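Omission of a single protein chain aside, the complex is shown with its protein chains in their original locations.
Presenting subunit A:
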Amino acid sequence: MSNPAPVVDRAPSTLRGATLPKWSPFAFAGGSVVLAVVIGLVAGLDSKIQWGLIAGLLFLVGTYGISARVEGRRQAKDRIATGLVWVAFLIALVPLISLVWTTVARGTKVLDIYFLTHSMGIVTDNQPGGGIYHAIIGSLEQVGLATIMAAPIGVLTAVYLVEYGRGNLSRAITFFVDVMTGIPSIVAGLFILSIMLIFDMEPFGFAGSLALAILMMPVVVRSTEEMLKLVPNELREASLALGVPKWRTILKVVLPTSIGGITTGIMLAVARIAGETAPVLLLVFGNRFINNNPFEGAQQSLPLYIYQQYANSAGANAAYDRAWAASLTLIAFVMILNLVARGIARWKAPKSGR
């Protein structure tokens, strides 16, 4: 035996403590899942949700216990906070993934070119076949017209509130915009319906657009307002100090600087109204045939189509398939709009140029 290394009498570092290896959270997660499966099988629990909850609980408790032993209580608290955030995130993902999965799985059954290019004109609700062409046309026209009305009014209102509004008038507008944000869609529909009844009108697409515009406007105002407030005051002053009139400053400096965010806000508002069913049901009524004219006669729209396929078909599978396919189309429509909005936002965003 060689001489043992001389024992250096050194105080333990106060800056360095024991740490769990980097992979330990994954090990804990894996371990608790395995343990939860074992517990579930042994106890004979059928529900996978119970398994998941047990796994989550084991993960949090285990992490805290082991970390507190090895690393101390402060690190254990840090880890449990991180763990909670992750568990919450996963729980939030469950419905999202489940929704997308179900819609894709069921929606792709009948979704094809034929489905997208034909109406329900020659089939009844409980027969297979038919399509959503008339609903797509209706949705595009109603939502498009609503956007054409609501977006400019909303943006201009926001410009007034941020750039010009002072005192009571602007406070009143802000208040009423807030109230409008809370209007249930069916109430907006009833409002337009009451006007239609006064003039004794039949349902038509544009009436739906009006109700949708009422729902969309406050959302556009709010988001645009926030975007305009983000534009630094220095830019406005720089422009004014050059002798640029205020309206041109707003048009050429303030709006271009915030156009990306404003577009995103409008697109999100469009996505919101594209899924509205209640006012469309009241005002546009629904139609089995293709009607390209939003100003005369009942039209169809995607959300209304989904509802009617489910409600009127008396349990026919063909109708359910069509409803799911239409749902998938609607989700895809909203998703594409979002992507377009992001594209525009990135393209128009102020560039750093480095």
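As a working rule, contacts are C-beta pairs under 8 Å (C-beta built on N, C-alpha and C of every residue); 3 or more make two chains touch, one makes a residue touch a chain; residues count from 1.
Here is the rule we use: contacts and distances are computed from a predicted model.
S.K.: As a check of understanding, state which of "ABC-type quaternary amine transporter", "Secreted protein", "NADH-quinone oxidoreductase subunit I" or "Phosphate transport system ATP-binding protein" is the UniProt name of the chain not shown.
M.R.: "Phosphate transport system ATP-binding protein"
S.K.: I'm checking contacts with the chain that's been left out. Which of A:153, A:173 or A:240 qualifies?
M.R.: A:240
S.K.: Can you name the residues of subunit A that touch the chain not displayed here?
M.R.: Considering the whole complex, subunit A reaches the absent chain at 166, 232, 234-246, 248-249, 252-253, 256-257, 348, 350-354.
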